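Structure in structure tokens, see below.
The complex appears here minus one protein chain, its other protein chains still in place.
As written, the chains take the letters A and B, and residue 1 is the first residue of each chain.
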Amino acid sequence: MADTLVRSVATATPETLARRLRGLSDRALAWLFITPTIVLLLAINIFPLIWTIQLSFTNYRANRPNAPLRDVGLLHYQDILTSTDVWAAMQVTAHFVLWSIVIETLLGFALAWAIDRRFRGHGVLTTLILLPMMLSPAVVGNFWTFLYQPQIGLFNSLVGFVAGIHPSSFQMLGDVRLSPWAIIVVDAWMWTPYVMLICLAGLRSIPHDIYEAAEVDRASKWRQFWTITLPMALPFIMLAVLFRAIENFKMFDMVNLLTGGGPGNVTEVVSITLKRQAFEAWRTGYSSALAIILFVTVFGLASIYVQALNRVKQR
Amino acid sequence: MKPTSPLRRLACAGALAVATALGASTPLPAEAQQTRQLTLCWAAWDPANALVELSRDFTQRSGIQMRFEFVPWPNFADRMLNELNSRGRLCDLMIGDSQWIGGAAENGHYVKLNDFFQREGIRMDDFLPAAVYAYSTWPKGSPNYWALPAMGDALGWTYRRDWFARPDLRAAFRDRFNRDLEAPRTWTELRQVAEFFQNREIDGRRVYGAAIFTERGSEGITMGATAALYAWGFRYDDPQRPYQMNGFVNSPQAVEALEFYRDLFRCCTPPGYTNSYMQEGLDAFKSGQVAMQMNWFAFFPGLYRDQNVGGDRIGFFVNPRQHVDASTLGGQGISVVSYSPNREAALQYIRWFATPDVQRRWWALGGYSVHRAVLEDPGFAQSAPFAADFLRAMSSVQDFWQEPAYAALLIAMQRRLHDYVVAGQGTARQALDLLIQDWTRTFREEGRL
Partner (left out) sequence: MANGLATSHSVVDPRPGTRAVAGILVLLYAMISMLPLLWIGLTSIKSPPDSIAYPPKLLFQPTLEGYCNLFTTRTRQTPDYIASLPPPSGLCERIVREQNMVVAGPSNFAPRFWNSIVVAFGSTFCAVALGTFAAYGFSRFRVPLKDDLLFFILSTRMMPPIAVAIPIFLMYRQLGLSDTRLGLILLYTAVNVSLAVWLLKGFIDEIPREYEDAAMIDGYTRLQAFIKVVLPQASTGIAATAIFCLIFAWNEYAFAVLLTSGQAQTAPPFIPIIIGEGGQDWPAVAAGTTLFLIPIVGFTILLRRQLLRGITFGAVRK
């Protein structure tokens, strides 16, 4: 196959171009391939990051570009690290990230395990289950305000029907105790399929022979699960957790459209605080500092986690 | 081996898309010598539709096509302020909220209109003084005009006149409260009426007392709560010493008013009403869920025409007093965006809009003109069932801060109010104290303190 392939390559390339390209050394080609990406990342990711760091030391406000610029040193960082509001937002975010991951991992892994039994129709069902992932989180958040309405919404009616209580007797979005769970439910609905897919990949990567060997040794199904399935799938589960944790830490669209951070500020995740400070109050310097703090936090936590993940993989 | 066809298709589609995008991503072509089209930006609500209708006249007379960009209220400020701050050229004319005046004037978003008014003989004396003060001037009260008053508005109330007229309900109310069931004139009376209707069965359905503003995201709960606060005599700061708020924002009257609002929210509103603003109130009233509704006068023409709850079934009353008569100010002025390439044509529109004939037609179509030729017309108070209340409201309106930093001030108030009223955190006094802290910090950053 490779013969006919390379022959067709030879005949397809025009002579002049071929001669020029032949001249390109490996090294030049490598840089040619990589440079556009690096340039784009420098322009859109790195340069703005540096600019953000710079801004965080000033009192710049984007809606007053002509106001005199003052260097305020570490004032914003001080303010943020001692601000009860920011800490409250971080707590809300942590609660959201933690519980959504717990639910998604348990459900996702269970689903993956069940799908791996390969019952009839599992392909179709898998595709169906994937659908919530395909939606825009903003549109989802908006639509779930409709579903969560106590009187006209589907959610309350169903829960009321199943649990035997009056649909209007509880409000997911208005109740201070329930609204943090409202956002977790929606997130789990959207992203459990994602975790499921990764766990499925993990489960399917476990070679057949190990199980056969275990059968030969007359190990029970339960024991097989604990000593083979779970440990070998663990790197994948951990990876899914990492991805979801990073995404949920950054979460903005869905929560903003679902609760707007309310009632009060019990669902104000840290991205919403950032948006309000940056694009409503236009405190650009302050919000730049907050952005840097968030980035460092995520980066630090992710690095630690990845090291743990690599150690699990070595095993 | 050929590439799989999805891949090839994807590649072709992508290349085509990129080419189209690169070609089509240039901004709107710069105006030709003759401007043929103007874009006007406003909020998406009933009066905007009326303006579309009204502007046909302008198009007929001038030949300039009008394009409209309407954004719903909860997103209007965010979107339009973002637009102005990124020096966007989308809007030629902007009917911006009254609170934006400070920022827009100081940051050069709006064109100063003094010379234009002088040239065209448009006199600010022809407009209601309260409207000119609130919608056009910055610094406040100075003769520097950044907008033409376009839409007068205040927070008012509607009620189900048909329910109030029912003999059985009237009897029950009289038994309970020892007075007649009618449109409340004080907040105490309002609460009684709301309590009376809460969870009552009317025509086989459960109804509720009142729909009030509790929206968290943009400005809802602030507008709603200030309706109560102003009625108790609320002041933002010391009249002798500007920006000194202690003792005023958290005065005993303010605390009492805020507690009253929270109590009203908890006792007498429909379930799930924790994030509601104009549209939710309209929904609740039109679907027959509530006996009374707080909402902007702007919606009253549409409500009066409604098939289900309009006509004889609806009544209106001005914001009740408690210690003083006061209403929350709404309304906007129309301005020319300074980044617009069509300034002359935009000014033409304003000149057309300012004429008394157009203003009269504006009122007839459902827009609230604040031109004195319209308001001081002897037939005005009878021209609509809410017209008299509107005049009454406009004579005692109060507005939120109009500072350039108004957005930061509003965000703080939204948060503290919602925390207390809806989420039930802390006391009213604590909420107001924290608010003073937030506002002090903002004013310090602004250099006002």
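The working rule: a residue touches a chain if its C-beta (ideal position, glycine included) is under 8 Å from a C-beta of that chain, and two chains touch if they have at least 3 such contacts.
Worth saying up front: this structure is predicted, and the values here are computed from it rather than measured.
When the full complex is examined, the chain removed from view is found to touch A, B. Considering the whole complex, the residue from B:Gln37, B:Asn82 or B:Gln244 that touches the absent chain is B:Asn82. Only one of B:Asn144, B:Gln244 or B:Gln279 touches the absent chain when the whole complex is considered: B:Gln279. Of the listed residues A:Tyr77, A:Trp181 or A:Tyr211, the one in contact with the hidden chain in the full complex is A:Tyr211.
If you put the hidden chain back, the residue from B:Thr39, B:Asn107, B:Gln198 or B:Gln322 that touches it is B:Thr39.
Against the chain not shown here, chain B presents residues 1-4, 6-7, 10-11, 13-15, 17-18, 20-22, 24-28, 39, 44, 49, 52-53, 69, 71-72, 74-75, 79, 82-83, 85-88, 90-91, 279-280, 282-283, 286-287, 302, 305. Although one chain is hidden here, its contacts on chain A can still be listed: residues 2, 5-10, 12-13, 18, 21-22, 24, 26-27, 29-31, 33-34, 36-38, 40-41, 43-49, 51-52, 55, 62, 107, 110-111, 113-122, 125, 127-139, 141-144, 146-147, 151-154, 157-158, 167, 189, 192-193, 197-198, 200-208, 211-212, 215, 221, 224, 229, 235-236, 239-240, 246, 249-250, 252-253, 257, 270-271, 274-275, 278-279, 284, 287-288, 290-291, 294-295, 298-299, 302, 306.
In this text, only the chains that are shown with their structure count from here on.
For the pair chain A and chain B, the distance between C-alpha centroids works out to 38 Å. Taken together, the chain B residues at the contact with chain A in this complex read 1, 78, 81-82, 85, 103, 106-108, 216-217, 270-275, 404-405, 407-408, 411, 415, 418-419, 422-425, 445. Across the complex, chain B is touched by residues 1, 5, 59, 62-66, 149-151, 168, 171, 173-174, 176, 259-266, 276, 279-283 of chain A.
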